[in-house]
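Note that one protein chain of the assembly has been removed; the remaining protein chains are unaltered in position.
Naming follows writing order (A and B), and every chain is counted from residue 1.
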Amino acid sequence: MKVTVKDVEHIAGLSRLTIPESEMEKFTEQFNQILNYADILEKIDTEGIEPTPYVLPISNAFREDVPQPGVTHEEALENAPAVYNDGFKVPRVIE
Amino acid sequence: MDLYKLTAHELHDKLVSKEISSVELTENVYSRIDEVEDKVQAYVTLDKENAMAQAAKVDAKIAAGEAIAPLAGIPGAIKDNICTKGLLTTCSSKMLSNVVPIYDAHVIKKLRADDAIFTGKTNMDEFAMGSTTESSYFHKTYNPWNLERVPGGSSGGSAAAIAAGEAIWSLGSDTGGSIRQPASFNGCVGIKPTYGRVSRYGCVAFASSLDQIGPITRDVTDAALVLNTICGKDEHDSTSLPVDVPDFTKALRADVKGLRIGLPKEYYGEGVDPKVKAEIEKAVKTYESLGAEIVDVSLPHTEYAVITYYIIAPAEASANLARYDGVRYGFRAANATSAPEMTRLSRTEGFGPEVRRRIMLGTYVLSSGYYDAYYKKAMQVRTLIRRDFNEAFEKCDMLLTPTSPVVAYPVDGKMDPLSIYMLDVTTIPVNMAGLPGISIPCGFADGMPVGMQLIGKVLDEETVLRAAYTFEQATDFHKAMAPLGGNK
Partner (left out) sequence: MTNYITVIGLEVHAELKTKTKAFCSCSTEFGSLPNTHVCPVCLGMPGALPVLNKQVVEFAIRTGLALGCDIQKFNKFDRKNYFYPDLAKNYQISQFDQPICLGGHIDIEIDGVPKRLGITRIHMEEDAGKLNHSGATISTSDFSSVDYNRAGVPLLEIVSEPDMRSAEEARAYMEQLKAILEYIDVCDCKMQEGSLRCDANISIMPEGAKEFGTRAEIKNLNSFRALVRAIEYEVERQKAILEDGGHVVQETRTWDEANGVTLSMRSKEEAHDYRYFPEPDLVPVEIDDAWIERVRGELPELPAQRLERLVEKHGLPKYDASLIVATKAMADYFDAACANSKDDKAVSNWLLGDVSAYLNAENITIEQFPVKPENLGELVTLIKDGVLSSKLAKKVFAEMLKADKTPKQLVKELGLEQVSDEGAIAAIVDEVLAENPQSVADYKAGKDKAIGFLVGQVMKKSRGKANPGMVNKLLKEKMQ
């Protein structure tokens, strides 16, 4: 087992998700199945191989420092689940 | 007249010659939707009111003698992860089920500028994570060739809409095969352009380094027309390539003489359904008979592509989907006493199981202590996969493979996630290397369409379009209509 239920809980915490207790066992099992499959990567020697974070051969895609109108205040809040004092209302920030 | 069966270029001619009106055409497509949508369920949202208004505008332009763009007045369907200002864009997720975008995606702006008509938004796997369109929060979509089967995915709605005559053209997005595989399952043409050809601005991100928007159409000419409209550098997307866009219709010449077509042996292995393989081999023979030169090539790192993809894509997705926190838009769980709890509950209730699984997988491979073993390693393997293609392209101009190892399979197949992931082996490497790939119909197996994939060099959509067009001219597969048979 690569990851235990406890590990899954920790990852869920980092992801701001909860895995319901009823699904936990199956979830952990499928998670391990995928990670076990990843073991095939150990067969490849990648020593000295540059990673590819970008497939494009381009750099320096810049924007000039010229202000452009954004969206209106009303548009900004249009989809907001809750509004307070012209801002997006959220419950207390500290748990 | 069943206008909904025609291609965009045929309809354009009829509009220009005033044989038909856009209103008439759009009405015709909507009556087809009324007729079959219950069975197919390709759409999440329909927008008839705006579509009809837009059609009337195009008719007025034609009446006034104005020139119109090739897609003007022709109804197309938009995958529901492409932002349309004022029209729900849900990604088939509960999380975004109430979100009305405040801006248009770049491709939508371009299509609007050309007076294209949008029928509505098509169903997809939630956040484009899947290959069956079964993970949609709203409903499944069914394959018009056999309603007991999946339409593929994640752009299953966009492909099924074309096959069922519920739109003339459509847009999908492709991160690991999400345009090509459903195109193949539904007997359509689907292109994933070179990474950077089409702006991703306004396409809800799944895996940013892999995502690309592309068309799903009835024939290659229509695909070229849609490409002409949506390609090009966008100042709002740093990864859109600052290169000129050719007129892709100019590439549509029925001529493959001397074209070197590579067959990567790893794509013809034991995982490929023999019936699918047989159809592909017939297609190869067709090309040979048309004067193409067939070469055997090897892409040795293919077996690592799937797991590499299932590390990189979830890693990027884990960050891309972090913004769905219930603060600014979308689903917010009730009764939370703190912001962290509100976000945790909203995400847990707002995302389906597959999305949650991939976010967690991505979080894991990036987390402290695992980054090098998984994420960094995967990025290195990605380099090797790209090198494989570069080396193969020294021997050939284009690659030919099955689009999918299988034809569309039954709904509710109860496969475990990993087995489903493995079926993406033929499409994933193309995204990993940022190459253009097209799927076109090339036969049938068990009564279901088989698609072949043509893979080109970076920015060489023209060669794959020419080869696809040549095959299409020599065959009739693209003319077959889905029977809407079977009981779902």
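Everything below uses one rule, namely that contacts are C-beta pairs under 8 Å (C-beta built on N, C-alpha and C of every residue); 3 or more make two chains touch, one makes a residue touch a chain.
Everything quoted here is computed from the prediction, not taken from an experiment.
A.B. asks: Which listed residue, B:Pro75, B:Gly130, B:Pro182 or B:Gly202, touches the chain dropped from view?
C.D. replies: Of all options in B:Pro75, B:Gly130, B:Pro182 or B:Gly202, contact with the hidden chain holds for B:Gly202.
A.B. asks: Using the document's definition of touch, tell me which of A:Glu21, A:Asp45 or A:Glu64 contacts the absent chain.
C.D. replies: Touching the chain that is not displayed is residue A:Glu64.
A.B. asks: Would you mind spotting which of B:Asn143, B:Thr239, B:Gln380 or B:Thr470 touches the chain that isn't drawn?
C.D. replies: Only one of B:Asn143, B:Thr239, B:Gln380 or B:Thr470 touches the chain omitted from view, namely B:Thr239.
A.B. asks: Residues of chain B in contact with the chain that isn't shown?
C.D. replies: Residues of chain B in contact with the hidden chain: 81-83, 89, 91, 96, 99, 101-103, 105, 200-205, 207-209, 235-239, 315-316, 318-319, 322-323, 325, 327-329, 339-340, 343, 363, 366-368, 371, 375.
A.B. asks: Touching the missing chain, which residues of chain A?
C.D. replies: Counting over the whole complex, chain A touches the hidden chain at residues 10, 13-14, 16, 53-54, 56, 58-68, 70-73, 76-77, 83-95.
Operating definition for what follows: only the chains that are shown with their structure count from here on.
A.B. asks: Report the inter-chain centroid distance for chain A and chain B in whole angstrom, where each centroid is the mean of the CA atoms.
C.D. replies: Comparing mean C-alpha positions, chain B is 23 Å from chain A.
A.B. asks: Going by the contact rule at the top, pick out the chain A residues touching chain B in the complex.
C.D. replies: Its residues touching chain B are 3, 8, 11-12, 14-19, 23, 27, 30-31, 33-35, 37-38, 40-41, 44, 46, 49-56, 58, 61, 63, 71, 75-76, 78-82, 88, 90-95.
A.B. asks: Could you list, by residue number, the parts of chain B that touch chain A in their complex?
C.D. replies: Those in contact with chain A are residues 98-100, 102-103, 195-196, 209, 235, 238-239, 241-242, 301, 303-304, 307-308, 310-311, 318, 322, 325-332, 336-345, 347-348, 351, 353, 356-357, 359-361, 363-364, 367, 374, 376-384, 386, 416-418, 421, 432-434.
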